[in-house]
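Only a single protein chain was left out; the remaining protein chains are all shown in position.
Letters are used for the chains, namely A, B and C, taken in the order the chains are written, and counting of residues starts over at 1 for each.
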Amino acid sequence: MSGLKVAVVGGGSSYTPELVEGFIKRQAELPLAELRLIDVETGREKVEIIAALTKRQLAKAGLDVKVSVHFDRKPALEGVDYVVSQFRVGQLDARALDERIPLKYGVLGQETTGAGGFFKALRTIPVILGICRDLEEVAPNAYLINFTNPSGILAETIVRHTKTKAMGLCNNPINMHLGAARILGADPGKVNMKFLGLNHLLWAKVFMEGQDVTPRILEAMSVPSGQAGTPANVAALPYDRDFLMTLGYYPCAYQRYFYMTPEMLQVEIEAAATKGTRAEVVKKTEAELFELYKDPNLDIKPPQLAKRGGAHYSDAAVSLISAIHNDKKEIHAVNVRNGCAMPDLPADAAVEISAVISREGASPLTMGPLPPQIRGILQQVKAYEELTVAAGVTGDRNLAIQALVANPLIPSIRIATELFDEMAAAHRQYLPQFFRA
Amino acid sequence: MSGLKVAVVGGGSSYTPELVEGFIKRQAELPLAELRLIDVETGREKVEIIAALTKRQLAKAGLDVKVSVHFDRKPALEGVDYVVSQFRVGQLDARALDERIPLKYGVLGQETTGAGGFFKALRTIPVILGICRDLEEVAPNAYLINFTNPSGILAETIVRHTKTKAMGLCNNPINMHLGAARILGADPGKVNMKFLGLNHLLWAKVFMEGQDVTPRILEAMSVPSGQAGTPANVAALPYDRDFLMTLGYYPCAYQRYFYMTPEMLQVEIEAAATKGTRAEVVKKTEAELFELYKDPNLDIKPPQLAKRGGAHYSDAAVSLISAIHNDKKEIHAVNVRNGCAMPDLPADAAVEISAVISREGASPLTMGPLPPQIRGILQQVKAYEELTVAAGVTGDRNLAIQALVANPLIPSIRIATELFDEMAAAHRQYLPQFFRA
Amino acid sequence: MSGLKVAVVGGGSSYTPELVEGFIKRQAELPLAELRLIDVETGREKVEIIAALTKRQLAKAGLDVKVSVHFDRKPALEGVDYVVSQFRVGQLDARALDERIPLKYGVLGQETTGAGGFFKALRTIPVILGICRDLEEVAPNAYLINFTNPSGILAETIVRHTKTKAMGLCNNPINMHLGAARILGADPGKVNMKFLGLNHLLWAKVFMEGQDVTPRILEAMSVPSGQAGTPANVAALPYDRDFLMTLGYYPCAYQRYFYMTPEMLQVEIEAAATKGTRAEVVKKTEAELFELYKDPNLDIKPPQLAKRGGAHYSDAAVSLISAIHNDKKEIHAVNVRNGCAMPDLPADAAVEISAVISREGASPLTMGPLPPQIRGILQQVKAYEELTVAAGVTGDRNLAIQALVANPLIPSIRIATELFDEMAAAHRQYLPQFFRA
Partner (left out) sequence: MSGLKVAVVGGGSSYTPELVEGFIKRQAELPLAELRLIDVETGREKVEIIAALTKRQLAKAGLDVKVSVHFDRKPALEGVDYVVSQFRVGQLDARALDERIPLKYGVLGQETTGAGGFFKALRTIPVILGICRDLEEVAPNAYLINFTNPSGILAETIVRHTKTKAMGLCNNPINMHLGAARILGADPGKVNMKFLGLNHLLWAKVFMEGQDVTPRILEAMSVPSGQAGTPANVAALPYDRDFLMTLGYYPCAYQRYFYMTPEMLQVEIEAAATKGTRAEVVKKTEAELFELYKDPNLDIKPPQLAKRGGAHYSDAAVSLISAIHNDKKEIHAVNVRNGCAMPDLPADAAVEISAVISREGASPLTMGPLPPQIRGILQQVKAYEELTVAAGVTGDRNLAIQALVANPLIPSIRIATELFDEMAAAHRQYLPQFFRA
């Protein structure tokens, strides 16, 4: 077999060095031949810095890989085997608006779960559909590994509106797995995770030596030091012990937005007033990272990158590509079509779930019906996601407001409407489907 | 066939005269022989006033019916054909607490949908289970027609935990039907309603001459004068037109608590500060009604009764009894086991739905899968109801808090916990399952 | 409202006089204005005899209805309110082949359930699709009441491949209802039937005064005199008592083909060798009927018509039209889309089921999951029906053979293949989809 051709949409992302490191680490099992970094013209400077660093990383590793930079997407996708997508429509400036505007209305501006994530979805849906249309034409057998956020809503978009072979990815599962292992004092390889739910509304059951040890994780999470699997971008508020033990499932970091809404809102408000919103903080981190990346002596992923919330993301992506490519039949948590794995959710919907990964794709493990405390919120949020995709694909303002009203974090039709109108205007240039000439 | 024996649990309710009027109106089709008014000792004065008025009403109508008053429930249920239940555990004083305490936490105290309804459920579940256990022993073939609130949660309790033949009832469907007919300018008999959902989270599709005319109703509801089917106890805030037209289903009055939460909360807060909560207002109305009822010259249902939110309730109950008894195969909206009528909700759950009523019971009409804007909230609230029943039956504080957290009107674990503890203490005497010696 | 326009496809059928009688009986509730008899050129003689008799019937009843004869279908359907379809592609000669050829292979040639019914379906599917296409163009609001056999497979065709508002009809439900009432010694109006299943694989539960009295029907059917609801064309072999009592559901006459296959085959073989197959017998009856029909003094439905297997058919059709037209909300057993009424069968499949009939159509009653003894055979036969429709629509010989193999009455691939090839050749002129130029 000849070498692999991999494209990265959003190649200028500050995460790319981790992705490259992932390929270097797995060089024995993934014969990378070409890496095509695709980005938009406005990101030219960044992607060229990244391309140069990538070449230095690969050279240091002694790998003969062709690295190229592209601003015209479709030809750059021709004949690729895998596409990793990690782009951000409107960059961090758009995210800053996502995070700031909702606060005026007393609602969370989180970039995936709240109103912020909703607008990120609306901006991104047309682009991901464009990528899929391109792939259907020029690389129909390619796998798309998406970790652009909101990863679950984008998976829903792809599953319902394209024929692309795609798997959505998130670093929550790996963070939760490592967090659980730490709490259990065990090698992660000895800890089995059964993931189920939606992206950023993910749950797990944890097993060790054949026993369900989830209660041990939940017990730990009720003290501040035991916050398993919480990434840098989410405030690690501890849980009420009784609540968590009765819940019975290990929640990912983001459930806090639903379960501790006023407290999390307060954290956002305070941050915005002092150190800035997450986007504003990350912007600084990014600027620093790119300064580092420019250094012609740098030929490895710099350790500073781990400070970003997306740690482990890229490594998870390369690990998944290897599982597909080498037909490993390993279990990964991915965002794919539900089928009947969780019968409480629609068969056609995308879910985040433990699945066996082989050359022919992802086979979700059967999860069965869920208890009401898990089921109700999952169903409500899935309905929100479906409406969001319907709005994002059609550009129908009324559907967008239905979606926001269906989001548990939006308290009323009035707030949904006012918020939509202000945010849509702010993001107008990235919402062509809503502002057709 | 010999005459019917009917028991009324909560016989001392101010609604009983309407119930009696219902039987009088249908005397040709319902051969009432006995009416047993059952109540608690603390309600002796009221039930005796009601019994006297009942006898005058029946006498005026020339009907020979045996009217009796009972404080020992089980023997009073022996051999009855139908039981109407309309009791209120803790009377209006308990309701006043339900309505006031939540306001301190910034959450709605509505007596069915909000935290208030939750506590009403916890108080009532042990009693309704007791009635069912009695019926299983002394009148296993009797039908229980329940319109004690929260009617949906009690139906869920009965369906999951007893073998009683029961149908839950509400006046929402009849109010919505009359409201739609008024908007359409049509005879209600020419307007077909297809009801689906849960009690107080009910939806309808409206048909006339074979056409779906639901949009005409929705259009009307966006102006203040067009509030179809809103009872006296719910603030008739108008809807945003685009929202309602896109929603596509005709909501009952109570959906406003979910869709206009801050506005409805404001109404409650203002009322509490001025005229008093609904319970406090009703208490006065009730006192006035009972003054009227005492009048030995009163021998009909006084017109003042219509001011209560429960108008049409008792008439709906007698109409339903007649449909069963006379095997009418009419369509009524009742709270019964879902089966597969709405596959988005659990088969074992109680739903409020259009069903064919015959001697052998209720056969729900098949509704099929629902669109996401309707589905998500129904599923979330059904999960809440299931948890509420689990908590109410077991007396498990942790389950009660899970239930509250699952209620879309409760914003966080912390508020759920504090609210639970304060309200449970306030209602302690009516919550034996939570405060076992 | 102006008078109704009704078209009859297969207007020259010997059943038409019963249909006309049905309209005459219901003249007070169905204001018939026009009756359009549509047939093929080769049936000109018969349809003209029928038209003349129809006019005499209507004249005698003093009704002013325009009766017309049409050989060009599409214009004749323009603007109609109801279409009754009761045609037979290839007439009784084709049926005779359906019945005789299978016997050579040792399999039943029954005209609905067996290989015979399979070929009747293949011949009829293109015609019913043509009718629906015509209606979509020239009378999109018309209801199609189909009782052409195999009624269930045609309903499946319509439901899956057209937008026509249609209800399939059969005389089994009415025969079963009358049969049950006779066994119970009760007025049919006092006997409630709950029908579920597929056309000619129909089951019922029977209720009287709120009690399930199905066992009384089953008990009766184990003696020769107690054969409830068996029409003239099905041998009324009695059932084993224990079998039927354990089965627990009241089967229609046609289940015998599955439960007593060798015995029913023997009956067919003997009949074919002596009095002729059913088609051959009916041909004689029909010839006699048409002799009667020609009599210019005949102005009513002659009593001899009742000898045909289809008794009650046309009356059921007019009764159904009246239920729709007058928005009666009566319960009729019809062949319509399942939705989730029987969750053991696909939602998109057609089923025969008790449904509430109103102006807006049929709402099936929720039936829920079925016990295995009923479920298995229903699911197997539904799979056969789906494959038959797929074959009939596409003209794919391989799908046709899959369908036959899925039929429980066909023992092997080899027999399915040989039988298909012989029968397809024999019916070649009526199977354009399989024999394209």
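We adopt the following convention: a residue touches a chain if its C-beta (ideal position, glycine included) is under 8 Å from a C-beta of that chain, and two chains touch if they have at least 3 such contacts.
Predicted model, so just to flag it, every value in this text is computed and none were measured.
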With touch as defined up top, name the shown chains that contact the chain not shown. A, C
Among C:Asn326, C:Thr417 or C:Gln433, choose the residue that contacts the chain missing from this document, as touch is defined above. C:Thr417
The one of C:Glu136, C:Asp240 or C:Asp295 in touch with the missing chain is C:Asp240
From the list A:Pro238, A:Gly339 or A:Gly395, which touches the chain that is not on show? A:Gly339
Using the document's definition of touch, tell me which of A:Val223, A:Ala347 or A:Ala425 contacts the absent chain. A:Ala347
Touch criterion as defined above, residue of A:Gly12, A:Pro126, A:Gly229 or A:Pro364 at the omitted chain: A:Pro364
Where chain A meets the chain that is not shown, the residues are 141, 190, 192, 194, 207, 209-212, 327, 329-331, 339-343, 347, 354, 356, 358-361, 363-369
On chain C, what residues meet the omitted chain? 239-240, 242-243, 245-247, 259-263, 344, 372-373, 375-377, 379-384, 386-387, 390, 397-399, 401-402, 405-406, 408, 411-415, 417
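The rule is short, and it goes like this: only the chains that are shown with their structure count from here on.
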Averaged-CA centre spacing for the pair chain B and chain A, given as whole angstrom: 45
Cα centroid separation, chain A vs chain C, in Å, comes to 56
Pull out every residue in chain C that's touching 2 or more other chains. none
